[in-house]
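Provided herewith is a single structure, encoded as structure tokens, for subsequent inquiry.
The complex is shown incomplete by one protein chain, all other protein chains being positioned as in the whole.
Let's look at subunit A:
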Amino acid sequence: MHDGSGRIVVQNLTKNFGQVAAVQNLSFQVEPGSVTGFLGPNGAGKTTTLRMLLGLVTPTAGHATINGQLFHQLENPARVVGAVLEAQGFHPSRTARDHLRVYCAAMGMPDQRADEMLNLVGLGSAATRSAGGFSLGMKQRLALATALLGDPQVLVLDEPANGLDPEGIAWLRTFLKAFAASGRTVLISSHLLAEVEQTIDQVVIISHGQTMYYGQLDELRRSQQSRVIVQPADPNKLVAALQEAQITNVTPMPEGRVAVVGATVQQIGDVAARAGVALYGVQEEKADLEQLFFRLTSGQYAAPGTQLPPPGQGQPQQGYAQPVGQQGYPPNQAPPQQFQQQGQQSGYHQPPPGYQPGYQQQGTPPGGWGPPPGQPPTGTPPGGWGPPPQQQQQYQAPQQDQQHGGNA
């Protein structure tokens, strides 16, 4: 039997489809109690990896386990792991309720579970409609209801936000956070960092089927040095004064502005005051995660033989946006956030008590989403959104020599 940990371990996973190396030597671990984002551009190997984890695709090498077991070793897998892989797996003339009841039977859940899940995802009123007539967003929600049928401990979602309206995305975000906060495991893939940025704690970024970054999202964020853009009265004088104060990473910019890295606004202000240079504008600029993500995963479509820049040696390179890219959303202003307030008006039912985000403070789950029977209670996750117990090393340095080995 499985160990009940809810941990996903992917180890040296490799898959070749003929000559195409879809996934190369991928390793990462997903801890219970957190939401892990699995990010990469289209074609990076995300779906293949998730399908190998779920036993749908046979790996060429390596393995992936859930609760310490390969998928096919799980006795009744749907009670351990639920998956949303694509919003297409429905018979067009079967109703939503019948669809769920088929799989209730397969996994030995009572039939009323079907209606409960339909209500949870906001499809209660569409229960008797054929899935063929559903919009993409409704199909996504039905897929989520299917994944949740077996009351699983681990949830794997492949691009679940596709086709969801902003309201649905906000609801999904709240739901997944609450789900993870109850000590369960969530692995969610996306090709857009901004889409999942506010949901995830941990992140695995892949490109070319290889790990580019693996660790806490906060670490990634912190690794970004901010820069300060200054509009001084006399740029040359300010630069000289800054260099005198050992602040050397200074770049001149158009219109007489100066970009300073490695100094706070206060430090710069003090230096300018001492040097007697008037400042007309000071603006601190946080590097954009999306830009960093883009750089980590760029070169996806590079010609074979092109050597990629080494992706991050211990620390990601400074993540400055190109001047054009400055319109990119700063992490705290991603537009979908505004929809979070509107959750009340939506057709989605509020998550049941067990799903409330505040829930992680409580010791015992108030029904519904406790640990599955037969498993020791996991108790309160340490510190809400804290890092998983053991700290992983932040980077999985990809092996460059293997990268283009098969392409020549």
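In this section, a contact is a pair of C-beta atoms (placed from the backbone, for glycine too) under 8 Å apart; a residue touches a chain by one contact, two chains touch by 3 or more; residues count from 1.
Note that in this section contacts and distances are computed from a predicted model.
**Q** Pick from "ABC transporter permease", "Sulfate adenylyltransferase subunit 2", "Aspartyl/glutamyl-tRNA(Asn/Gln) amidotransferase subunit B" or "FAD/NAD(P)-binding oxidoreductase" the UniProt protein name of the chain that isn't shown here.
**A** Hidden chain, UniProt protein name: "ABC transporter permease".
**Q** Of the residues listed, A:Gln19, A:Asn42, A:Gln88 or A:Gln246, which one is in contact with the missing chain?
**A** Per the contact definition at the top, the residue touching the missing chain is A:Gln88.
**Q** Considering the complete complex, identify which of A:Gln19, A:Asn42, A:Thr58 or A:Gln246 is in touch with the unshown chain.
**A** A:Thr58
**Q** Could you tell me which of A:Val10, A:Ala78 or A:Leu187 touches the chain that is not displayed?
**A** Result: among the candidates, A:Ala78 touches the missing chain.
**Q** If you put the missing chain back, which residues of subunit A would it touch?
**A** Touch with the absent chain occurs at residues 47-48, 51, 54-58, 72, 74-78, 81, 83, 85-86, 88-95, 98-99, 101-103, 105-108, 146, 150.
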